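Apart from one protein chain that is not included, each protein chain of the complex appears where it belongs.
For reference, chains read A, B and C in written order, and residue numbers begin at 1 within each chain.
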Amino acid sequence: MSDNGILRVVARFLIPLIMLFGLYIQFHGEYSPGGGFQAGVVFAAGWILFALIYGLDNALKVISQRAMYILAAAGVLLYAFVGLLGVAMGGRFLDFYPLLPSPHAAQQLGIITVEFGVGVTVATVVMLIYTMFARRKSEWEAVLREDSDP
Amino acid sequence: MMAIFIDILSWVLLITGGAFGVIGGIGLLRFPDFYTRLHASGITDTLCAVLIVFGLMLQSGLSLLTLKMVLILLFLLFTTPTATHALARAAVLDGLEPKLADQPQASPSEEEPPSKP
Amino acid sequence: MNTVLVATTLAIFLTMALALVRALRGPTIYDRIVAVNVFGTKTVLAVALITYVTGHADLIDVALVYALINFIAIVTVLKLVKTRDLAAEGSEDPR
Partner (left out) sequence: MRYVISLGLLLVLLWLALSGVYKPVIFFLGAGSVILVVWLSVRMDVVGVEHNPVLFSWRLAAYWLWLLGQLVKSNLHVSKLVFQIDKVRPRLLTVPVPHQAAVSKVTYGNSVTLTPGTVTLRLTRDRLEAHALDEESARDLEAGHMARKISWLERQAEGES
């Protein structure tokens, strides 16, 4: 399937474009539909296309599983941190106005950071889910082998 | 005057695009086997898409929307033949035999059994 | 002008319905995948048309995303059907 010249060349052309498109959705959440969640999924889709064509092992060399776990946690922590920063500076949770003197800039900074956290978490979690699904076959075969010759 | 002309041109493009889509859909149902159906899907994926996108581009004039329509058309023209080819290749490697002209032709209603469960 | 757009959208919907019939009738798995592929590319066109009917220019991004995701979906399904293993890597390009 992936020893397919046409598919490989076209995918190689498309993967950077898909990832950039994901980031475009990420940072234009205020201006057009989208935001962190959709952006994360599209960005992860670029990585998944790479994993489909070049194999999961090569894809994990690009973004290691360990990095995914760390980034997934970091995204949530970023979200919580920005949210709590508002509380610490005298507002409510996810209240951005106290962060900066100008309310508009504060709102923009807050939304961009929070959405970035969401995007990072969603992208890495989608990649992790894919990794675990793709691993299932080899894991299952290992279990079967152990059962047949102990 | 010019505006009306462009409008009419865009209507013609849109309607023919839709018509080709339906023709491709009918072909998808009528053609006898998998490989011939690929050609029918080719009609809907190329001319139908090209005509409709050009028709829509004429509607919006020169704007960011038009640029995005061009991007959609480019993505479609890159991806659909690739997907079609990947499918055809997968079917060939899987041993799905095409019905060829020199073989006795089965009637379209009589469908072949699935090659693999 | 809106009438023409709506009529074209309906024609696209009709094509999608025909593709669905083929997807349900099969008979081989590849027939079904072709039909789903046609359904997906027609969805892109339908979303593009709906953008113009409603006048929400933002919707066009949805069509763009769908064009990309549809391709990835077809590749994934094909790989799953053929190798039953999503983690496998193919051999080198035949050059």
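Descriptive notes on the structure:
As a convention for this text, a residue touches a chain if its C-beta (ideal position, glycine included) is under 8 Å from a C-beta of that chain, and two chains touch if they have at least 3 such contacts.
These numbers come from a predicted model, not from an experiment.
If you put the missing chain back, the residues of subunit A touching it would be 5-6, 9-13, 15-17, 19-21, 23-24, 26-28, 31, 50, 54, 61-63, 108, 112. Summarising the interface, subunit B meets the missing chain with residues 20, 23-24, 26-27, 30-33, 35-36, 38-40, 42-43, 46-47, 50, 64, 67-68, 71, 77-78, 80-82, 84-85, 88-89, 92, 98-102, 108.
Definition applied: only the chains that are shown with their structure count from here on.
In this view the innermost chain, defined by its CA centroid being closest to the centroid of all protein CA atoms, is C.
Set side by side, A-C and B-C show the greater C-beta contact count at B-C.
Subunit A and subunit B have Cα centroids separated by 33 Å. One finds 24 Å separating the Cα centroids of subunit A and subunit C. As a whole-number value, the distance joining the C-alpha centres of subunit B and subunit C reads 11 Å. Shared interface positions of subunit C, defined as residues touching 2 or more other chains, are 61, 64, 68, 71, 75, 78, 82. Multi-chain contact residues of subunit A, defined as those touching 2 or more other chains: 1, 4, 7, 14. Across the complex, subunit A meets subunit B through its residues 1, 4, 6-7, 10, 13-14. Here subunit B touches subunit C in the complex through residues 7, 11, 14-15, 17-19, 21-22, 24-26, 28-29, 34, 37-38, 41, 44-45, 48-49, 52-53, 55-56, 59-60, 64-65, 68-69, 71-72, 75-76, 79-80, 82-84, 86-87, 90-91, 93-94, 96, 111-116, going by the rule given at the top.
Listed in rising order, the residues of subunit B touching subunit A in the complex are 75, 78-79, 82, 85-86, 89-90.
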